[in-house]
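Below is one structure; the comments refer to it alone.
Missing here: one protein chain of the complex. Every other protein chain is in place.
Up next is subunit A:
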């Protein structure tokens, strides 16, 4: 119960040249917490709305529990949805808001009471049941919206950026509660967000989208460690991954990454990646996460380990970490360092990389040479 299959689903709006959702092909297992993430306009909300039945599917098939759903109306799909602006009925009390869906489904009265009270207890909104939505704070409205979805006990929960109207502290708290709810209810949940932190912390699997196309589908850890392309690499992680353009050359059986400023001898572990690129000059983009950029005071600088000179442009102290922005020639890099060692502007530390944690992408296509993840 609660499995979802998208079979090459398209959404084409009239008068637009490219589809809003382009060949969305994915299976979601029962009880999975799937997060759709991407920048605004990437088609993630449209996908969710097609799943809810609020948008027509232009092409392809949608199945919920193996049942063909393309033309089934929203109310018959056994889904509940939480909207970004909560969409509570302003003319009804909290109790009536939660109960409306049940009433419309002709649930017996005692059952409605039972479910409303149980949900109110879970979400700690029992004392608010008689109020109107206008008398609630943002966080309380959010709970009521969640309550309305839970009370229905649907097979699938759909959430469209439900936390983006909350302040940072409340967002973190509600995030944790939704995760707990999902694990308690064991229902399939499809969650749309543009916030990669939310995606990483909540999802059991994450779908990264861009321009209506799935970029990568993977569990959070894999998404972080093995991004399928430049877009995913740059989108997931904060501050974002550093990118350095250059080329890979083969000298005496060893591969080197080099550009105007640096020449790095690459460990043998990467050899297989480059052998696939059967070209004499291999233009690549080197990607390295800030925590894998190493800084050393300049006097210890030596070229042997691939350390090169850099200039500090600014530093950002966040508390647990500090981020040092450095320039190596034209490349700008961010290094995550121990806040105990402070760098100030125009310092010239040596910079190097954790050689085991490098990513290489094809400069033309942006695709990872490691072929990581379930790229599409």
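Note that a residue touches a chain if its C-beta (ideal position, glycine included) is under 8 Å from a C-beta of that chain, and two chains touch if they have at least 3 such contacts; residues count from 1.
Here, contacts and distances are computed from a predicted model.
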| item | value |
| --- | --- |
| Chain not displayed: protein name in its UniProt record ("Formate dehydrogenase iron-sulfur subunit", "Sulfate adenylyltransferase subunit 2", "Putative FMN-dependent luciferase-like monooxygenase" or "Carbohydrate ABC transporter membrane protein 2 (CUT1 family)") | "Carbohydrate ABC transporter membrane protein 2 (CUT1 family)" |
| Contacting the left-out chain in the complete assembly, out of A:52, A:72, A:179 or A:308 | A:52 |
| Contact partner of the left-out chain, one of A:18, A:75, A:180 or A:345 | A:75 |
| Per the touch definition above, residue among A:63, A:83 or A:323 touching the missing chain | A:83 |
| Chain not shown: contacting residue from A:60, A:101 or A:234 | A:101 |
| Subunit A, residues in touch with the chain not shown (by the definition above) | 52-54, 73-75, 79-81, 83-85, 87, 89-91, 100-101, 104-105, 148, 152 |
